[in-house]
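One structure coming up, written as structure tokens, with questions to follow.
Only one protein chain is missing from this complex, and each of the others stays in its spot.
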Amino acid sequence: MNITELREYLCTQYPDLCPLFSIEFGDGVLTVPSDRLGEAMCSLKDLGFDFLGMLTAVDYGDEFELVYRLRAREMHLGLFLKTRVPREAPHIRSVTALWPSANWHEREVFDLFGIVFDGHPDLRRILLPDDWVGHPLRKDYEDPNIIRRPDYL
Amino acid sequence: MSFVWGLLWGLATVLLIAGGAVIGVWWERKVSARIQMRLGPQQIGPAGSLQMIADVPKLLFKEDVVPAGADRRVFMYAPLLVFAPIAMAIAVIPFWAGWAPLDSAVGVLFFLAVPSIGVLGILLSAWSSHNTLSTLGGVRAAAQMVSYEVPRSLAVLSVVVLAGSMRPTEVMGAWQWWWVPLTLLGFVVYFVASIAEMNRGPFDIPEAESELVAGYFADYSGMRWAFFMMAEYGAMIAASLFGAALFLGGFVWLPGLAGLAVYIGLAALGYRDWRRSMAAEALA
Amino acid sequence: MEEGCAEVAGIDDVARALERTSGGGVILTSLDAIQDWARGYSLWMMPMGTACCAIELIAASFSRFDFDRHGSIPRPDPRHTDVMIVAGTICTRMAPAVKRLWDQMPDPKWCIAMGNCAVSGGIFYYDTYSVVRGVDQFLPVDVYITGCPPRPESLQDGILRLREKVRAESASPSRTREIEGVLPLPSDAPRGEAGESE
Partner (left out) sequence: MSVPSDIDREAMVVPADCLEAAESLREVGAQDGRLTPEGDEDHLVVNIGPSHPSTHGVCRIVVELDGEIVVRAEPVIGHLHRGIEKMAENRTYMQVMPLTDRLDYVGSMYANWAYCRAVERLTGIRVPERAEYIRVIVCELQRIASHMMSIGSTGADTGAFTAFMYAFVQREKVVDLFEAVCGARLTYNYVRPGGVAADLPEGWEEKCRAFIEQHPTAMVELDRLLFGNVIARARLKDIGVLDPATAVAWGATGPVARGSGVDWDLRRDDAYSVYPRFDFDVPLGERGDCYDRARVRLWECVQSCRIIGQALDQLAECEPGVIKADGLPRLLAPRPGDAYDHIESARGSLGVYLVSDGSVRPYRMKVRSPAFANLALLPMLARGHTLSDLVVVLGSLDPVFGEVDR
């Protein structure tokens, strides 16, 4: 299965989600609403994406965007899967059951962004001490300890 | 009279161990440095040989830390309990023909039995310093030392059976050259077992830096820690002298000293070839 | 450490008594001299390596830039060491551990802050929420070594500088000896009044 077959499969499977494809870098990008994430993840794992390389979040002001990077190792395919989560009560389904590598990555995203992953076996802070207040990587995070870098530009 | 004599000999033993420790520490640091392509101490004395002259006063003036949770009195006297048996054991070693400081009929048994009191000292020091890692180290050390005493005693037994007596001076006196092939295996077993007894070399799991920070003497500082080092080097000297006296017999009139002479000769040889290699490096 | 101070105070009375006797001062200074010389030449170090400077600390104690030449062996156990070399960034989560190790070290102890992160937070000074900006916020630092990471040679120069500083120590802590090599810290009184600090 190569990149074009993956594109047809995704376009037929999720016609309304308009998966984007950049042939030059050989990666696909699939933006999925958060409620259909579980189903998309299951079918992709079924397809042969057996490696979850990266899982991170980006703070876009009113909502967070979660970025998953999946890889099908035999087929040399890479796929980005993005979903948006509201800022007030950021909840998303945990994929640790499908890829255990997500365990620590989800704990880190919870630690630095505050996004709660339902069904995660052991959701605790991983990098910061447990009594830390706030989630540092949010854009609106202020901390008296931070000294802003003066702007020399 | 025998009390004064005993006192005198006690002093001599401590000086012997101290001298051995000075040479031992320098020799160990230089040889391990040489193996690891380093230079080792070189700023005090010729080729750094007097480095201990700087280390010992520093340890003397160090603060004597007793951990809060520790059982104070046991903690303070445990190192003594480790060092004293080694010093006592040296009293039995025959130094020259027919004479040993403590010439007793069961000298060999005395030499093998007394150092095992050191195991108690190690367990006490490990337990009293109220530190989980050092307790683990202490238990490991005790297990290793107790288990290696049996082969060591059997190895020495082979010589005693040949000599027909337990008195070290007689064993050394009755030494024949054809004993060597017979007791060769015994000597090897004795050598390996005494290394394990001293927790040195390949048997240093109890104080391996990689997991237990420093084994049973983790919480000792300054002079108290130096007692453990002296005990270790003392055990080395005692084991090698006793081994030389029994198994090799050496020159009939000075086996013990022969062992010591070989020891110092090795040090001198090592020093000479080290100087030559330094000169060679300088030329290259 | 109350009983510790008692012993130390004891030495102070001995020092005062010695000074009062005619030749006593000579004995005391010579005792100080021996003690300082011995401490200077056998500074056993506690490698408190956390980040990149730890790699340079390892390189400094290995074959090419041998630390053993100065008589200083890296000892992992705080109880056997004299100088703690803090090498690398100290984060707020790591600071209590460093302080605890510092307290476990027996008394005549010194501290070397190796690398910009240990000196002042270095490259991680701005925009961080979890870095302690400089180890001297919770440790009494004796020698600062700059560099990111400092070269092994400058680290060993730091050890030799510490030897100079050790010469100012004395058996009785209340008495310090003036040595000319020490640069006055900005917080020190101006040179003029240094006399009565004796």
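For clarity, chains are labelled A, B and C in written order, and residue numbers in each chain start from 1.
One rule holds for everything that comes next: contacts are C-beta pairs under 8 Å (C-beta built on N, C-alpha and C of every residue); 3 or more make two chains touch, one makes a residue touch a chain.
The structure presented is a predicted model; accordingly, all values stated were derived computationally and were not measured.
Although one chain is omitted from the display, it touches the following shown chains in the full assembly: A, B, C.
In the full complex, chain A contacts the hidden chain through residues 25, 27, 38-39, 42-43, 45-46, 48, 50-54, 56, 58-59, 67, 69, 73, 76, 78, 80, 93, 96-105, 108, 112, 121-122, 124-130, 136-137, 148-149, 153. By the touch rule set out above, chain B reaches the unshown chain at residues 35-38, 132-133, 136, 202, 204-205, 208-211, 213.
In the full complex, chain C touches the hidden chain at residues 47-52, 54-56, 58-59, 62-64, 76, 88-89, 91, 93-94, 97-98, 101, 123-124, 126-131, 148-149, 151.
Rule of thumb we're sticking to: only the chains that are shown with their structure count from here on.
Between the Cα centres of chain B and chain C there is a gap of 34 Å. The centroid of the Cα atoms in chain A and the matching centroid in chain C are 48 Å apart. Counting partners per residue, chain A has no residue that reaches two or more other chains. Here chain C touches chain B in the complex through residues 4, 34-35, 37-42, 62-63, 66, 68-71, 73, 75-77, 79-80, 82, 104, 106-108, 171, going by the rule given at the top. Considering their complex, residues 92-93, 125-130 of chain C touch chain A. Here chain B touches chain C in the complex through residues 29, 33, 36-44, 48, 51, 53-58, 61-65, 209, 213-214, 218-222, 225, going by the rule given at the top.
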